[in-house]
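Every protein chain except one is present and positioned as in the full complex.
Per-chain residue numbering starts at 1, and chain names A and B are given in the order in which the chains are listed.
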Amino acid sequence: MSTLRYIDAIRTALDIELRRDPSVVALGEDVTYGGPFGATKGLADTYGTRIKDTPISEATVMGLTVGAALSGLRPVMEVMYIDFITLAMDQLVNHGAKLRYMTDGLLQVPMVIRAQGGARGSMGAHHSQSLEAWFAHVPGLTVVAPSTPADAQGLLQSAIRSDDPVLYLEHRGLYWQKGEVPDGDDAALVPIGRAIVRRAGSDVTIASWSHMMGAALAAADQLAADGIEAEVIDLRSLLPLDLDALLGSVGRTGRLVIAHEAVTQGGLGAEIAAQVQERAWAELAAPIARVGAPFVPPPFAPELERAFVPDVDAIVAAARRVLDTPSRAARPSPQSVEA
Amino acid sequence: MLPDLPGEELVAQLRTMLRIRRFEEALIRLAADHDIGHFHVYVGQEATGVPALALLGDGDVAYTTHRNHGHLIARGVSPAGMVAEILGKATGINRGKGGTLHLASAAHGFPTTSSSVGGPLPIAVGSAFAFQELGLDRVSVALFGDGALEEGAWHESINIAAMRKAPIIFLCENNSLEALGQKANEYPSSTLAAVRLTDLVDPFGVPAVPIDGTDTRAVHEAMAEAVQRARTGGGPSFIEARTVRWPGNRPLWPQLLTGETDVTFAWDPSGIPAEHERWWSQQDGLLRFLRELLDAGHVTREQAIAIDTEARDEMAAAVTFALESPYPEAEEAFEHVFA
Partner (left out) sequence: MSSPETSAALGADPSDASDPSVMSDPPARAGWSRLSYAEGMALGLREALASDPTVRLMGQYFFGLTPWRRLTVDIRERFPDRVWDPPIAEIGYVGTGIGAAISGLRPIVDVATASFIFQPFSQVVNEAANIHYMTGGQTRVPMVIHVNHGIRGGGAAQHSHSPQAMLWNTPGIKIMTPSSARDVRGLLRTAVEDDNPVFWADHAKLFDYVDDVPDAEERIPFGVAEIKRAGTDVTIVGTSLMVRRALEAAEILAADGISAEVVDPRTLVPFDTETILESVGRTGRLVIVDECHQSCGVGAEIAARVAEHAFDALRAPIRRIATADVPIPFGRPMEELVEPSAAKVVTAVRSLLG
């Protein structure tokens, strides 16, 4: 085990995969320099021209990444801020995500798009968004969002080894957090599509991912002080979702709170709630609560940014709300639900 | 060389340049004690923006970028309101919702400021389109750096502007001269295959001139010609104003590496620190302009010092105003999503 910061774990994953596989390359704006936060710092010293700086041409660089992936490389592209991926949407959504399907499997697109985001440090409407729901809506993409250094390394390694396009979402509020990471080329690998229970509990399930996991665990601590045992699930993989893990937990607790930093309306929480209400119909004892950002762009001022980002209190309040719903007898179960 | 303008107008431009310089220096000092997020300063480009924007009239619009502070001051926006916005205060010109990246003042002809590189180019074309359609004798100016030419939006915008003969001026401030870029662990410079930026304009039949961005006469004449062309139906113009990158703009975060500006450097080189001798004696457009004004007898040393002192005092007061201003009510975060 080594203790690494989240951002170092990202670099370690890149380092391991670059060393293991000569077809891996990393590219993006200023990546030889290390990028704005230093995630790729020093890699150019070791891997030379396999670390490539690009012009400020997001659309074309995304297309180039798709083309390189089609042609024998495993490119890892860095999008400096997730907000800038809007400039490259056509190449990602209409090309990268679809080429395997459109060619009936003739082509594969083993690429990783690293993008960091989240509202942290007053960066305003063009540098602060959480956009995972857009991409969880795009068939052909895989979307992961690690919350710990171990997952940051393990999921990035898995993403690079995947034969399909993976959107790897980093949160800059996590970059400096430390954690234990297993040593070795394969020890840290985390399978895509698998959630993890970060805290066991029996009264209510709290599902979250990325930076909001910290608030979810803090909320569980607060609830525990009142004798409420929350089970906290880190989804980690957003497309595909590990619904079985979630349904198993909700089967025990009967109550679910989904917490994410993205705007609630149309967010991934909606998809999770829609699936769980259907598949855990009989087990749900209370309405599913969603905690997310309001329907506004990320504001700049620190005070306003704090009002925008959901916090521990909001998760605690949502958990109490669903716990206050009186438990009731099993709901009527249509035959089809049993079928 | 000085523009062919009355002495008092030139002195007014000197005053504006010094106000910009002192604003940015005050901001860099402020950032040492206050987390204001990532920001960009206009030091070294004052001799471009001030004479260029002085040629615009009421109703003309300009779209600037993340490096916007100097442009706004040049057109009369209150520095106090700008610092307040940069600190995210309720008295900020965007009510705390924009911050340094999005400083805008519609009343001063800055309808909105985008921090997406290349993003404002087509929007600036759109304003020109509207002026044409509405029969208004107005000009739209796109202010951008050399990096924006790396974006596809550039190609689409110049094409539309040229086809429409739209009243727009593309004022490219190429501040990458002598920039060391990421290879020296410094802020990136442009990544363009084209050697001469004006070559990117020639196929569209749009007049394009490269000028020395510290030569106020060259700036004035190129801009005056472009404004005249726009107002008389002659269509778009492209100006590349070249400036040497201020050493303090080389690191990722602006620093007062050269020390603060000392107006006496204009007539007493003995005080200039050896390390930055070339910058202060040859490359800083502001000092060049001051030297030319002194030589021409438009201003005395004492007057220059007095103007500078006023500018320093004004910016000190602006900072105090901003620091003492209240933060917005958190509920402000929910205002202005829709008109």
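Points worth noting:
The rule we apply is simple: contacts are C-beta pairs under 8 Å (C-beta built on N, C-alpha and C of every residue); 3 or more make two chains touch, one makes a residue touch a chain.
Note that the coordinates shown come from a computational prediction; the quantities given were computed from them, not determined experimentally.
Contact with the chain not shown here comes from a single listed residue; of B:T16, B:N68 or B:S127, that residue is B:S127. From the options B:V43, B:I160 or B:L293, the residue with contact to the chain not on display is B:I160.
Looking at B:G44, B:G70 or B:G98, the residue that reaches the missing chain in the full complex is B:G98. Of the listed residues A:T12, A:T32, A:T65 or A:T86, the one in contact with the hidden chain in the full complex is A:T86. On the side of chain A, touch with the chain left out of the figure occurs at residues 83-84, 86-87, 89-90, 92-94, 97-98, 101-102, 124-126, 131, 133-134, 136-140, 239, 262-263, 265-271, 273-274, 277-279, 281, 286-290, 294-297, 299-300, 325, 332, 334-337.
Where chain B meets the missing chain, the touching residues are 61, 63, 92-98, 102, 104-107, 111-114, 116, 119-131, 133-134, 136, 138, 140, 152-153, 155-157, 159-160, 163, 335-339.
Keep this in mind: only the chains that are shown with their structure count from here on.
For the pair chain A and chain B, the distance between C-alpha centroids works out to 38 Å. On the side of chain A, the complex with chain B involves touching residues 29-30, 32-33, 36, 53-60, 83-84, 86-87, 121-127, 294-297, 299-304, 306-308. Within the complex formed with chain A, the residues of chain B that make contact are 35-38, 85, 88-89, 92, 94, 96-99, 101-102, 114-118, 147-148, 150-152, 182-183, 185, 188, 190-192, 252, 327-334, 337.
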